[in-house]
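One protein chain omitted, others in place.
Up next is chain A:
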Amino acid sequence: MSTRSRHWQWLLVIPTAAPLLTPFANRIEPTLFGVPFFFWYQFACALLAMVVITVVYLATREDRP
């Protein structure tokens, strides 16, 4: 694997760390559709994970030996 695609893989640190930021997420407001922030924040993290992984996948895809 080339150095370029290794650099792209560092992006994956974001969706790995984001769900663990509970001191930041531990609040009721702002609510979304009546769901407290603590709960909907994780839904946002799941979306973020999908986006970031897709980006990394697309960026490293042509990188075949």
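The criterion applied here is as follows: a residue touches a chain if its C-beta (ideal position, glycine included) is under 8 Å from a C-beta of that chain, and two chains touch if they have at least 3 such contacts; residues count from 1.
Basically, contacts and distances are computed from a predicted model.
The subunit not displayed here is recorded in UniProt as "Solute:Na+ symporter, SSS family", chosen from "(2Fe-2S)-binding protein", "Solute:Na+ symporter, SSS family", "Branched-chain amino acid ABC transporter permease" or "Molybdopterin synthase sulfur carrier subunit". Considering the complete assembly, chain A touches the hidden chain via residues 1, 9, 12-13, 15-16, 18-20, 22-23, 26-28, 31, 33-36, 38-39, 42-43, 45-47, 49-50, 52-54, 56-57, 61, 64-65.
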